[in-house]
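Can you keep this structure in mind? I'll have questions shortly.
The other protein chains are all here in position, but one chain of the complex has been omitted.
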Amino acid sequence: MVETPTPTAQTMGGRRLAATAWAGGAVAALVLLTALVSLVWTPHDPAAMDVANKLSDPTGAHPLGTDHFGRDVLSRLMVGARVSIAVSLVAVGLGAGIGVPLGLLASARHGWIDEAVMRFNDLAFAFPALLTAVLITAVLGPGAVNAILAIGIFNIPVFARVARGAALSLWTRPFIQAARLAGRGRTRISVEHILPNIAGALIVQGTIQFALAILAEAGLSYLGLGSQPPEVSWGRMLNEAQTFLFLDPRLAILPGLAIVVTVLGLNLLGDGLRDRLDPRLDTRRADGGR
Amino acid sequence: MALLEVSGLGVDVAGLTLLDGISLRLDRGGSLGVVGESGCGKSLTALSIMGLLPPGLRPRGSVRLDGADLLDADDHALCAVRGRRVAMVFQEPMTALNPVKTIGAQVAEGPRRHLGLSRRAAREHARAVLHRVGLDPSRVSPDQYPHELSGGQCQRVVIAIAVACGPALLIADEPTTALDVSTQARILDLILDLVADEGMALLMISHDMAVIAETVTDMAVMYAGHVVEAGTCRRVLGDPRHPYTRGLMDAMPRGSGRPGEPLAAIPGTVPPPGAWPAGCAFRDRCPRADAACAIRPPLVADADGHAVACHRPFGAGERS
Partner (left out) sequence: MAWFIAKRAVALALTLVAASLVVFGVLEVLPGDPALLILGVNAREDTLAALRESMGLDQPAHWRYLAWIGGLLTGQLADSLTYDVPVTELLVPRIAVSLPLALMALTLTVALALPLGVLAAARRGRAADGAIMGASQLGIAVPNFWLGILLILLFAVTLRWLPSGGFPGWEAGVGPALAALIMPAVALALPQAAILARVTRSSVLEVLGEDYMRTARAKGLSQGEALWHHGLRNALIPVVTIMGLQFSFLLAGTIIIENVFNLPGIGRLIFQAIGQRDIVVVRDLVVLLAAMVGVVNVLVDLSYAVLDPRLRRGHLRGAHG
C-alpha cells in the first residue's frame, strides 16, 4: 500500500541471489496454486461447522486441526489464500492500470500534467496510507471490493512515479528520438517503444507492491474492514483466533505464517528480479577502503 | 638503506593480474616520478604502498619502508605508518574531502592521532599547516567547509592533511589533473616547496611527462601493469629507449593529455587487464614489434642505471 525501500542484497553473488529468487518465486507460485486448487477442491467445506469437534489438534482428517466452530483450518487457509491473492492482485492491477498511463503521460508531456501528477504523488506519500484506507472503507463500508479500492488507490502514485522515472530517461535515447523524427505521435511512442522498455522496472515494482498489498489486506481484514463473513481471509482468521489465544495458539500462528511465507516469497522474487531487470544497479560503485 | 624499496610488487584480483613485477627505489629526500596512460597501474602502485587497495585486490612482492615490509604488516601497524611516515595527495580534491566536516577539523585529525596533540593544540597546528599551504586564516577560515572553497583551495587542504605530521614520503597521485591550468602550476610549486623545506621524499604520479620533468629527478614509465623504462629523468627524457616512452613524449606538446584520451603518436589505447597480449604488452600498438616480442622482455639496466624492457629498443641517440 505504501512504497517500501527494499534495497537488494548486493553482497550475494549473482548465483546465490538467483537461488533465493527462485525459492521465493516457487513459494509464491505454490501459494497461487493453492488458491487456484481451492476453487475446485478443499479437504473439507471451509464453512462446515462441527461443534463437537471444535479446537481439535491436527489429526488425519484435519491435518491442521479445527477452529472454534470445528471448521477445518487447512481448508480455510486455502480459501483465505484465494481472497488475499484476489484482493491484492486486483488492487495492484488497479494501481498499475491507472498509475502507469499517468506516469507515461507525465513523462511524455511536461508542464502542468507532470506537475499535477507529481504533486498528487507527494500528497499521497505524505499521509499515512493505512489511516486513509480505514477512512475509505469506513465511508464506503467494509468489504472486499472497498478494500481493493483502498489499497489500489495507494498503488497509483507508486506506479506513476516508477513509470515516469523510467520513461523520462528513455525519451532522450536515440531510438526514441528517431521515432519522433519519423513523425510518430507521443502516445504511440509511449505505447510501442517506452512501455516495453520499462516493463522490467514495472514487473519488479509490481512484485513488491503485491507483497505490500497482501500485508495491507491482512491488516484491513484483521480490523474487520476487509472481506466479510462468510468469506474467509487470513486477517480475519487472526482476529477471531485472538479470542482463543489462551485456549489454542495454533489458530493464531498458522494464518500469520501463511502471510509471512507469501510476503517473504514475493519479496525474494522481487529482489531477484530487480537484480536481473533493473539496470540502475549496474552503476553502483564497488566500495573502497578496507 | 633506501627510504622506500618496492620489489616485485604485483596486484591480483579474482585470478586477474593488474600489476606485476614493479620495482621502485626512493632514497630519503629523493624524488621519483611514475608516468603512464590512465589504466597502466600507476594509482594501484600508490595505493599498494599505502596499503589502501580496494577490497578483493591482493598485493604480492614487497614494499619496504625504512626496511620494514608494509605488505606483511597488520592494519594496526599500517595505521601508525599512514599519515605519519607516508602520506598521500589525491587526484580529486572536491571528493577527497569530507563535505560535512570543517577543513580545520580534517587537517587536525592526523596530528591529534600521530603527534599526540590535545584537541586545542591540534587545532592550532592545523591552522598553522593551512597557513603554510597558502590558506591564510584571515581569508580562508579553518572553520569553513569544503564546498565553500575553490578546487585549488581544496587541493591545498588535501596537501595540508598529507603534510600535517611531517611524513618522510609524500605520494602525489595526479595532484593537478582535476585543476585548471593556472592553478596546476601553483599547486606543483607548493608541493615542490614543501618537499624541499621538510626534506620529504616525493613519489609523483602523473600521466603528464611535463609534470614529471618539472618535479622529480628519477622516473619510471609504466605500461599495462609493468615498468617498461626507468632511470634518471635526464637519461629517460633525454634518450628514451622504449617505443612507448617515445610515443608518450611525442604526444606531449599536443592535446590536453587527459587520461583516457588516445595518444596522438601511438594508435590504440591501453588494453584492460586480462586483454594484455602475451609477451610484450605493448606489441599490438608498437611500430617496431616483431616475432621476438612474443616473449616478455626483461627490464635490463645499463651501467648508468637506465633500464628498459624491450627487445627492439631505440639505440642511444636514435631519432624515431
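Just so it is clear, A and B label the chains in written order, and each chain counts residues from 1 on its own.
Criterion: a contact is a pair of C-beta atoms (placed from the backbone, for glycine too) under 8 Å apart; a residue touches a chain by one contact, two chains touch by 3 or more.
Remember, it's a predicted structure, so these values are computed and weren't measured experimentally.
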Quiz item: Of A:A199, A:L264 or A:L277, which one is in contact with the hidden chain?
Solution: A:L264
Self-check item: Per the touch definition above, residue among B:G10, B:G110 or B:P313 touching the missing chain
Solution: B:G110
Quiz prompt | Candidates B:G10, B:G33, B:P59 or B:G83 - the one touching the absent chain | solution = B:G83
Self-check item: Absent chain, residues of subunit A that touch it
Solution: 2, 4-7, 9-12, 123, 125-131, 134-135, 138-139, 211, 215, 218-219, 222-223, 238, 241-242, 245-246, 249, 252-253, 255-256, 259-261, 263-264, 267-268, 285-290
Self-check item: Residues belonging to subunit B that touch the chain removed from view
Solution: 50, 52, 75-76, 79-84, 87-88, 90, 92, 95-101, 106, 109-110, 113-114, 145, 147, 158, 161-162
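Basically, only the chains that are shown with their structure count from here on.
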Quiz item: Just curious, how far off is subunit B from subunit A if you go by their C-alpha centres, in Å?
Solution: 53
